[in-house]
Structures are given as C-alpha cells and as structure tokens.
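Here the complex is missing one protein chain, while the rest keep their positions.
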Amino acid sequence: MFLKVALLVLRKDFAIEVRSREILFTTLFFALSCVLVFSFAFVKEGEPLEDAASGILWIAIAFAGTLALGRTFERERYGETLRALLLAPAPRPAIYVGKLIGIVLLLVVAEALLVPLVALLFQATLFARPLLLSGLLLAGTIGFCAVGTLFAAMLVRARTRDVMLPILLYPITVPVIIAGVRGTSALLQATPDEAAATMWIALLVCFDVVFVTLALWTFEPLMTE
Amino acid sequence: MSDFDQVRLVDVSRHFGRRRAVSHVSLSARSGEIVGLLGPNGAGKSTLIGVLATLVAPTSGGVYYGDGSRGADAALRKRIGLLAHEPHLYPELSARQNLTFFAELYGVKARETVDRALDAAGLGDRGEDEVSGFSRGMRQRLALERALLHRPRLVLLDEPFTGLDDRSVGVVTDRLRRLAADGAIVWLATHDLDLADGLVTHVALMRDGRMLVNEPAAPGLRARYRALIGSA
Partner (left out) sequence: MRKIFTPLTVLVALMFVYAPVMIANAPYESTMGLVQKIFYFHVPAWWAMFTGVLICGIGSAMHLFRRAPAADRLAAAAGELTVLFGAIGLVTGPLWGRKAWGVWWQWDARLTMALLLELIFVGYLLVRKYGGPGSDKLGAAMAVFGMANVPFVYVSVNIWRTVHPKTSVVPTLGPGMFGAFWYSVLSFMLLFTLLLTIRFHLEQQRAELDRLYLAEEE
C-alpha cells in the first residue's frame, strides 16, 4: 500500500508534467541561467578560477532545486489537492516519498544537461570518473530534496512560503553543498582523487539516511493542522 | 475498525492562539441524517469539517467514529469523503485522469467507477478535457463525484453550492438526499439557509465558534434563525 501510493503520486506528477512541461522547462532554463551568471563572476580573462566548475554546478542544482520544489508544491496548493492526498487511505509518509522521488528525478534530468554544459564551458574533466560523479550527484540530490520536500510540504499553508523555503533549506543543506562541491573538485584534479570522492559520497549517504528517516517520521505530525 | 454508523463530537475546541475557531462543540449524527452546519462566514464551520476529516487536530475534546475508537488511521480515512471550498482537482489533468488517480488512491476499481462518476457529474462526453477549461459549475459537480468515488460513509461538504446555477444545485441536492437514504452520514456546512431548507434533517447553528442551536430541522429555516445569525 505504501509503495503503491508513492508510485501513484509519482505517476500523477509525471502525467501533469507531460501535459504542461512547465516545471521541467523552467527549471532547466533557470539552471542554465545560473551557470551563465556565475560564469561571469568566476571566469577571469577566459580562465575559470580554481574549482569554479564544481561550485557553479552545485549552486545551479541547489537554486534550480529550490525553484522546482516551490513550483511542485504550488501545484498541490492550488485546488488544495495536498489536503485531498492527505485524506487518502494510506500511510501519509507515502505521499512524501512519492513527491521526493518525483523531484529527485526532475533534478537528475536537469543534471544530465548541466554536467555536459559545465564540462564544456569550463574545460572540466567531469567525465573522467563517471560512476563516482553519478554517485555524488545522486546522493547529493537525494539529500537536498529529502529536506526540501519536507520543508516545501510543511510551508504550503504559510503565506511566506516563497521566501521561507530557501531561508530554512540552505543552512540545513550546507553539508550537502560542501560534500558535493569538494567531492566534484576532487574528481576534477589532474589525477582524480578517488578516495576523497568516495569519502564524500559516504558522508552524503549518511546524510540521506538520517534526513529521509527524520522526514518520514515528522511528516505526519507536521501535516496535521 | 472498518465501518461505523454514527459520528460524535464531544466537547471539541480548536484555538489558534487567542482566536477561538471552534469552542466546546458537542454534536452527533447517525447514518441517514443530513446535518446542516449553518452560520455566517468565520463561524468555525470549516474548522469543524476539517476536524471531522482528520485534517485538523482539536485542541481539546474528542471525535468518535462509531463504537468510540478514535484515530486518524488509513482505514478510517477510507470511509470519509470531503468536498471543501477548493475542488481538490488538478486543473492540468483531464476529468478522467483526475478521477482515475483518486479512484486508484482509494483502491477502488477504476474504470467502471470513473465512468459512473463522470455520468453522475453530467460530464460523460467531457471526460478527456482538461479540468482547467471547465466552468465553475462543472468543476464543482466533478469535485463532488470525486469526493464520493469510494462510497464514503461519512460525507463532509463545505459550501458545496457556491457558484452553482439552479439546475446544478438541484442535481447536487438530489445526490445528497440519495446518499443519506443509502446510509451515509452527511455533514453540510453552508451559510445559505434557503438552500439548506428542506434538505437538512438536523440543524447545528454556529456563530463565533460556538454552537447556538442543536435541534431537528423544521421548515422555514430562514425565518427561525434569522435573528440568531444576523444579516446572513
């Protein structure tokens, strides 16, 4: 029942996205704009600053992720469908899981575009260790979205949700950003530092486990008014 | 706990800081009854509906479904249907997609149920159209059928008539009467005494969170209660 409801919510979000494509396109374009804006700050005389590529990649992910989180839950707020979901005869955390998987998949698609773009613009050897990089991106994205999905869901009823989401989300997810940026930079060195990248992935996986558990645990009391 | 034939509110209060949304309300309803939660806007009707729907936790007091067991578990929610101010529909999806999603969420056989619900909403030929293109009336009829997909025992309606033309109001009213006759417990929150007249079997009149009247309905609601709820 739990998984079935999570998958139903995911499939429903997918069906909406297939029809409108709004969140995908806006998120992608926003991520692109982020990369370009930061490029002007971190490229000097045609040469990017050290580690600029990994930093820009993760900032773009975090910013685009916040935007996508806000938009998906705006959809559930309009028509108060989130309340309808909470009324479903299923464990309520299943709704959280469904939304989480959806937002992670969306960001993975965005990353599939961002990584080649950053590699191209910054002459970064992002594809030297594809498996480790994928691991970093996936674990980092899950960690960021685990916290973000819960916060965005609980802020649906708050009038100040647009500004509150980043205010609450960024300080909590700083470990994810540090791990992501440092891990990616380790892979971008002339000889990729696999040990460092693996260590950061391990930290991210711990973060994911702790915060997904915590979110599943707090979702029900947070969603009851 | 699977089914129940009565719902009781015992001394239910809900405060938001210093604002009292609902204050010491006790009320019960059996299957076959249509309870009219009447009163002006801001009387606490919506909060009370939220409490009954397990979406709002009371500050004090208890809600008892059937034999007295209380809780917000999944089995209980399967027996509750809610139609609130907002339609609980995804405007980007078609009517059929909306209904299919919720039917599957409630674990009821999707295809036949959805067809029947579309017919009942008078939208048999508009099933594939996006809900965003629907008029307020069509949306509301669809929303009502969405809330009733899983044949809930407890039917909660919060201002179901807003924006409906006379014909649609008639359709919805008939639908509610039939539901009650089939054994549902219907709670209907509305500020419109004329529409409630002749439909509700029990009157619970609320103002400022308190229940002023709790008695079986008699004809001529407006005349009887006009003084109590002021201008409405």
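Order as written gives the chain letters A and B; numbering starts at 1 within each chain.
Everything below uses one rule, namely that a residue touches a chain if its C-beta (ideal position, glycine included) is under 8 Å from a C-beta of that chain, and two chains touch if they have at least 3 such contacts.
Please read all numbers here as calculations on a predicted model, not as lab measurements.
Considering A:Gly70, A:Pro175 or A:Pro192, the position touching the chain not shown turns out to be A:Pro175 (whole complex).
Screening A:Leu155, A:Leu187, A:Ile201 or A:Leu216 for touch with the missing chain picks out A:Leu155.
Against the chain not displayed here, subunit B makes contact via residues 15-18, 20, 23-24, 57. Summarising the interface, subunit A meets the missing chain with residues 147, 150-151, 154-155, 157-160, 164, 167-168, 170-172, 174-175, 178-179, 182, 199, 203, 206-207, 210-211, 214, 218, 221-222, 225.
FYI, only the chains that are shown with their structure count from here on.
Residues of subunit A that touch subunit B in their complex: 1, 5, 8, 12, 15-16, 19-20, 75, 78-81, 83-91, 224-225.
Here subunit B touches subunit A in the complex through residues 50, 53-57, 72, 74-75, 77-78, 80, 82, 84-93, 97, 101-102, 104-107, 130, 146, 150, going by the rule given at the top.
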